[in-house]
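Every protein chain except one is present and positioned as in the full complex.
Note that the chains take the letters A, B and C in the order they are written out, and that residue 1 is the start of every chain.
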Amino acid sequence: MTTAIFISLLTSAIRLATPLLLAALAGVYSERSGVVNIALEGIMIAGAFFSIWFTHLTGSAWIGVGAGIVFGVFTSAILAAIAINLKGNQVIAGTAINLLMTALTAFLLEIIWHRSGSTPTAPAMLTTNPLKFLEGIPLLGTFFKQLTPFVYMAFIMVFVAYFTLWKTPWGLHVRAVGEHPRAAETVGIDVYKTRWVCVLISGALAGLAGATLSVGTVGLFREGMVAGKGFIALAALVFGKWHPVKTMLACLFFGLCSAANILAQSFGVNAPTEFLAMIPYIATILVLIGIVGKAQGPKASGEPYEKDEK
Amino acid sequence: MKEKFTYVWSVIRLPVIAVVFGFLTGAVCIAVTGNNPVVAYIALFRGSLASIPGFGETMYKITPILFTGLAAAISFRCGLFNIGAEGQYVVASVAAIAISWFGQGLPRIFLLALILTAGFCAGGLWGGIAGFLKAKRGINEVISTIMLNWIALYLANYLVRIPLSPNVRAGLSPAGHSVVVPEVAKLTKLKAIVPAFGYSSAHTGIFIALISAVVMWYILFKTTVGYEIRTVGLNAQAAEYGGISKAKNTMLAMFLSGGLAGLGGAVQIIGLVYMVNQSPMLPGYGFTGLSVALVGNSHPLGCIPSALLFGILENGSRQMQLAGIPSEITSIISGVILVFIAGSLVIKLAGDRIKAKWGKRAMRTEQEGL
Amino acid sequence: MSRVVEMKQITKVFPGTVANDHIDFDVERGEIHVLLGENGAGKTTLMNILYGLYKPTSGDIYIDGVKEEIRSPNDAIALGIGMVHQHFMLVENFTVAENIVLGNEPSTRGILDMEAARAAVRDVSDRFGLAVDPDARIEDISVGLAQRVEILKALYRGAEILIMDEPTAVLTPQEIDDLGTILKNLTREGKSIILITHKLKEVLEMSDRTTILRRGAVVGTVRTSDTTADELAEMMVGRQVSFSSDKQEKQAGNVILHVDKLTVKDHRGIEAVRQVSFDVREGEILAIAGVDGNGQKELVEALTGLIATESGRVTLCGCDITGKDPRTVIEAGTGHIPEDRHKRGLVLQSSLFENLILGYHYKPPFAKHGRMDPVKIVEHGNRLIEEFDVRTPSGSVTAGSLSGGNQQKVIVAREFYKDPPLLIASQPTRGLDVGAIEFVHKRLLELRDSNKAVLLVSLELDEVMKLADRIAVIYQGRIVGIVDAADATERMLGLMMAGGSPEGRTAADRTEGESA
Partner (left out) sequence: GGGQTLDGSAKKVVMITDTGGLGDESFNDLAYEGILRAAEDFGIQYSVLESATADDYAPNIAAAVEEGADLIVCVGFLFEGVLAEMAVQYPDQLFALVDAQVDAPNVAGLTFSEEEGSFLVGVAAGLMTETDKVGYIGGMQFPVIEKFQYGYQAGVKAANPDAQVFVAYTQSFDDSAAGKENALAQHNQGADVIYHAAGGCGIGLIQAADEQGFWAIGVDQDQSSLAPDHVLCSMIKRVDVAVYDAIKLVLEDSFTGNDIKYALSADGVGISDNAGNVPEDIMEQVEAWKAKIVAGDFAVPYDLDTFEAFEVPEM
């Protein structure tokens, strides 16, 4: 009984952490290159919506996920254009995208299905463990059984992000661009291109995070289903000091606290449900108070880079 | 005269063009829904501006977002990003309800002052927590305010459900809202002063908001407190060198910021809603406030026209709905306006190109004239 | 000799400024060519054009006799041009090796090969005799080392033409000598060097030819061996400059600043200032001399309340200011010209008016009861701009839009206005042209003559010897010795700065002697 509960707590934590993790990694890419991404929430909404729409259109959930990623990229291109080429205010741009995507998806829902609230259930979804052979492992089998393809993708992405940003020349360029773009430019690195690529990768990951919530959880899109997770991801990113592995730990921590709230309720813990719901948020603050050392983001993050007029 | 016009135009050009683009995009979306954009926009403006009651409705929409806009503006000026106006607003509304209920016996003026002070302090405290954590423990205010938003929401829901619930207090029929603000603590409706405001819900809270904007402007730009806050925002190290404490000003700015959001919550409660409902989500004013501040260039007075713009849109949305157009359209319009304001360089470039063309044409005409 | 660089009729117009006005400039292979000129003369702009950072409004560039279009630093690097920028272009939280290879990293199958990078760094640094630790982080190393890294960066990319924008502004005499040797070695290898500097002594010692710019135009190019410092100075500013100081003998008065066994830790928690004691009296200038990074920064920041002190006591005019906050220290009577004007001294996005009251913005007549008086503030600003000859279109422009020299004048003006009993001046003339230096020096001496105490922290021995009454030399956070300026020689100070005592014993000997 206790192992079962432990495993269910763990899998629940991991599933809850998955969309946060993907979105937070999206933030890692874009902020490491110097572009603050407040738009994570909006891009997730776009990803969640378009992945469902394309699943409806094609009948394939994987194509749907692809579409979620592609539209995440499109959405982030708005941010990239404003933040990089137009040297606009990145926070306004992000806020605008959040507003726009909330409205646009609701609008399209109306146009396409003539209803509001949620789409019909998609003909396919990706909510079950893709690696069936893992389920055969004793004890751990039940653990793997409760994972979705997105869980694997998220954790692979942690590795990919760490590897690309810390172990490749390109990653060194990205981090240099985020810290000191002028220095990067003087050694011949194209600041704009590097930032564009990072913001688009960010869009792809946040789009995938959105698809996790729709295709990967309930098989439909619902207005409000992202429910502030983009902002929690933003917090996790800062909590994780803009580092993929630490960000993963931050997301897992948050997921674990949320799972603990849920588990506590199913145990019938006798406390007002509102107080239980506060657990993840209070715990995060307490942990932050306990952690010594400031979170220092990439220095040039949020600053538009002016190429010298030539 | 012409110079003055040129100056004013240079200041408002970007927002104006952004608004035009926003409405054009909106028109396309309206057309897609099979409606006539002209009809929709007439409805929008008729509802928001064309009549006194309509304008009154716009004013009640402006009131809370002007407060949260000011809250965001002052935090921006200190180099802080207060995403927490939502939570600060919520705690303050609960505080306002509690004071108005428990202080019913007090003289009206005194009670109102007490409620507003309580709202300001409650919001200020909630913001101050983030400020304190930032100043003393270096915790990024973005994280702490996001977390505090949710904590505020759940705390308010609990308080409304149990300690402040009328049915728990008086054994009445169940309700999802708190006790109601007693008559004595309600702000005066504008229609009670000027009957022309008719059906509108506008209340004297708008004046409190406008006064707050002016006071904030004064504090920020005319006092040493403002000088210090702005200096910390622009260069904290230079500020410290100049004997300006970063920690103190961070806390002060977060307190003021939270206080303004809180004042917004209190005013909204005693001016319009009269109770706090249990709610699954944050009211959203804090986020709109960010937009208001950003469009208003983080200037307290700039927040006024900016809040007016968002107020018109939000109120106009109701009229468009009555004309059968989905409410999302106005959100799309606001979003597009913001996109264009964020990317204001496009506008500038387009504007310059147009100007160049006109300039050439003007020159040609002159030459032809010669 | 062949001309490796030829810039013909280069003009660069910024909105409102002609930074370069039909400039002709050439460099021969293997020479060190100095670009000299006042602040804002257009030196940096010209070199940024050569390095592909700016596009000239008009004019042509020839490299090795071939006309080239240099559109970006990439083009410049490909043509064998390297640049060490005035403000270092190093990523602070990267290691030395990462900075050097950035943009040109060794990799195997797409994976960054840091081992190869370290090896390559060791290789170039050995070849040119520029020792660095490839794994040190930039934020942890001294300015002198950071500059080496910049040079190595260029050499690693195979630079044949090396542009150095004010490389000596931040270096100690020893480091400058080292740099001289390095540059000579490089020219021996056939590399050509363009050097921007304000220091005439260096110009005379190091260079083969000198081109002088004034207000964006070339005044002339001279063979250095045929000229003198006075001549160069005159060409530069267009008038005669006096180098001798008219320092009067003066009896020092009461103790103003008393520092007793002060110990301070730096941001990494290492003791940067150890048991330092000294006094500064009325009517004297006490200079702290030393190689950069020996605790000067921490000492000054601790004295002004910007960082915490570990132990010890500081009193100012008799009152204890140990560990007090900056405002208390300021109010007790301290003026402070900080060493980093962009970081501490100015709010670059604010107007000059606002910058010129920083530190006393809350006091009458600028503010009463918390309300600021714009009229008084503007009057005050205009007066200081006038008095200190700050070159600016008006006081309402942002401080960031001024040239470095003028920015420094703004700070100097503000701190002098306070007329404080104690002025702490940290590198007060860094980056200034000779005219401006002359001005600041004059004002510092005037302050001393009006019976104020001045603590001067400077890396430049010339300046120290010219201004100070007494000189304290700091080495690894300790005061190695305090000598009268009249008795001091450059050689003696140089020895002390390397840790030797004035009597010839080393600091290490002394510490042992004390502990025994």
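Some points to look at:
Throughout what follows, contacts are C-beta pairs under 8 Å (C-beta built on N, C-alpha and C of every residue); 3 or more make two chains touch, one makes a residue touch a chain.
These figures come from a predicted structure and were not determined experimentally.
Taking the full assembly into account, the omitted chain touches A, B.
Residue B:S279 is the one among B:T33, B:Q237 or B:S279 that touches the chain missing from this view. Interface note for the absent chain: among A:A67, A:A277 or A:A300, the touching residue is A:A277.
The set of chain B residues touching the chain not shown comprises 47, 53, 57, 60, 64, 154, 157, 161, 167, 173-177, 180, 199-201, 268, 272-275, 277-281, 283-285, 314, 318-319, 321-324, 327. Against the chain not shown here, chain A presents residues 4-5, 8, 12, 15-16, 19, 109, 115-118, 121, 127-128, 146, 213, 217-220, 222-225, 227, 258-259, 262-263, 265-268, 273-274, 277.
To be clear about the criterion, only the chains that are shown with their structure count from here on.
Separation between the centroids of chain A and chain C, computed from CA atoms only, is 45 Å. With centres set at the average Cα position, the gap from chain B to chain C is 47 Å. Mean C-alpha position of chain A lies 28 Å from that of chain B. Listed for chain C are no residues, as none touches two or more other chains. Under the contact definition stated at the top, not a single residue of chain A touches 2 or more other chains.
The touching residues of chain C, when paired with chain A in their complex, are 48, 51, 53-55, 71-74, 77, 83, 85, 88-94, 98-99, 102-105, 107, 110-112, 153, 157.
Residues of chain B touching chain C in their complex: 222-225, 227-228, 230-231, 234-235, 237-245.
Contact residues of chain A toward chain C in the complex are 167-169, 171-173, 175-176, 179-180, 182-189, 299, 308, 310.
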